[in-house]
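Removed: one protein chain of the complex. Kept in place: all other protein chains.
Up next, chain A:
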Amino acid sequence: MASRRKPLLKVIILGDSGVGKTSLMNQFVNRKFSNQYKATIGADFLTKEVSVDDKVVTMQIWDTAGQERFQSLGVAFYRGADCCVLVYDVNSAKSFETLDSWRDEFLVQASPRDPDNFPFLVLGNKVDLEEGRRQVTAKRAMHWCQSKGNIPYFETSAKEAINVEPAFQAVAKMALAQEQDVEVEFPDHIRVDAEPRQSSADACAC
């Protein structure tokens, strides 16, 4: 087993149940989509090696349960996060309105050293659904992101692989800027996925 120093970027994905957190993670890491994912209970994570400015880093992406709450005892695995991805469903106003509480809860639980400058990123998912179902406009979402310190915003579809790759590349870049190198022992057989396919849709970075 080889041992080497490598940046490990810990990323937490938060958002209401059913907004597509598991699907986004699987689309990014495994480049596949299924509408048969069961609800996430507890937490899960996948790892993926990515290049950021010619530097190879390992992203450890944590998929969380959107319905569970652990306010009283805290969520220990939030700690040490280098970036937090907030996900909502553009077809559900409620899922957008809870972004505030997800952000606040993360800051309380993760206790980052500099909460005012901790890197967040917002994904408005399920843009593949028909236009008539949309309940949150991009303008409204971008306004919220601006009010929280210019959080980058992407509109995505995990199903159609729209903007997933650019969004997570942005996550990696922000996380790398945040992280401090940690000593991690990686086994030789760690899964290294092929280059993900490029998405064609536009990203909104406000």
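To be clear about the criterion, contacts are C-beta pairs under 8 Å (C-beta built on N, C-alpha and C of every residue); 3 or more make two chains touch, one makes a residue touch a chain; residues count from 1.
Throughout what follows, contacts and distances are computed from a predicted model.
**Q** Report the protein name recorded by UniProt for the chain absent from the figure; options are "VPS9 domain-containing protein", "Clathrin adaptor mu subunit C-terminal", "AP complex subunit beta" or "Rab-GAP TBC domain-containing protein".
**A** Missing chain, per its UniProt entry: "Rab-GAP TBC domain-containing protein".
**Q** For chain A, which residues lie in contact with the unshown chain of the complex?
**A** Its contact residues with the unshown chain are 1, 17-18, 34-39, 41-47, 60, 65, 67-77, 92-94, 108, 111, 115-116, 135, 184-187, 190.
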